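Missing here is one protein chain; the remaining ones are kept as they sit in the complex.
For subunit A:
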Amino acid sequence: MRPRSPVVGYLLLAPSLIGVTAFLLLPVLLAFVVSLFRWDLIGTREFVGLANYADLLSGGALLNSLVVTVLFTVIAVPVTLALGLVLATQLVRAVPGSSLVRVIVVIPWVCAPLALGVVWKWIFQPSTGALNALLGVRVEWLTSPMLALPAVAFVAIWQQVGYVSLFFQAGLARIPESIYEAARIDGASPLQQLRFMTIPLLRPTTFFLGVTQVVASFQVFDMVYALTGGGPEHRTEVIASLIYNQAFDSFAVGKASAVAVVLFLLLVVITVAQQRYFGRRITYDLS
């Protein structure tokens, strides 16, 4: 049989290739180029080589934002995945009202993070906020350097857990009931079923959610912007907040681009590492 011309393949790929090139590769390349300049958007550009990277490293702002972002990810992602799995194990059961609950838990994910941030900022207000009124205490949730990041992470978890549970529900539904029946006959406890069957069989779902949640955590911005703006004392200044602050508060577009390049490289490394780790441990075939 005569092989099909590769031109057809390239033509079919062209729309997505053009999109990826114009809206991903080109901006990344331009961001790297701009990171080599000192530029405030308003005046002329001055080539400074790697000085923006050196300034960021020596100034401590980049390191601080990396630490904040990693801490945010370490708090938010595992808790979101764990709560999402627990929620899914309950919602996957066909009990009365479960369909309604499934919709309700997904509502926060559907809402705009910026709007949710504004609402939670009211809830967290020290003197007039609903949370303190409910608890009968006066806690400075968002202005305390110790509590601000956990508070922001809490809101992120609350927003994402319903979305994560949806995927786990789909994953759980694909596991044949016969496997559990066999395990029960063999005397496996519910905890053992979870540990040795459910979790391993959900690895494809967990991998997908792990990658997307980590990437989303490293890119989180709008909710942090609405809740704390990166404060207090830069304790919630995640990488995206640093990019924004450098670009639009300090008008240091070169430095902002340098941070963006670092973030891009970081996400590539994390994604590749996750892919390699899970790639050896994923079983897709349940038949």
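Observations on the model:
Just so we're on the same page, a contact is a pair of C-beta atoms (placed from the backbone, for glycine too) under 8 Å apart; a residue touches a chain by one contact, two chains touch by 3 or more; residues count from 1.
Note that in this section contacts and distances are computed from a predicted model.
Only one of "ATP synthase subunit a", "Urease accessory protein UreF", "Multicomponent Na+:H+ antiporter subunit C" or "Sugar ABC transporter substrate-binding protein" fits the UniProt record of the hidden chain, and that name is "Sugar ABC transporter substrate-binding protein". Of the candidate positions A:56, A:172 or A:247, contact with the unshown chain belongs to A:247. Only one of A:85, A:116, A:149 or A:256 touches the chain withheld from this view, namely A:256. From the options A:34, A:91 or A:116, the residue with contact to the unseen chain in the full assembly is A:34. Only one of A:56, A:142, A:156 or A:172 touches the absent chain when the whole complex is considered: A:142.
In the full complex, subunit A contacts the hidden chain through residues 26-31, 33-34, 39-45, 59, 121, 125-128, 138, 140, 142-143, 145, 219, 221-222, 225, 231-234, 240, 243-245, 247-251, 253-254, 256-257, 260-261, 263-264.
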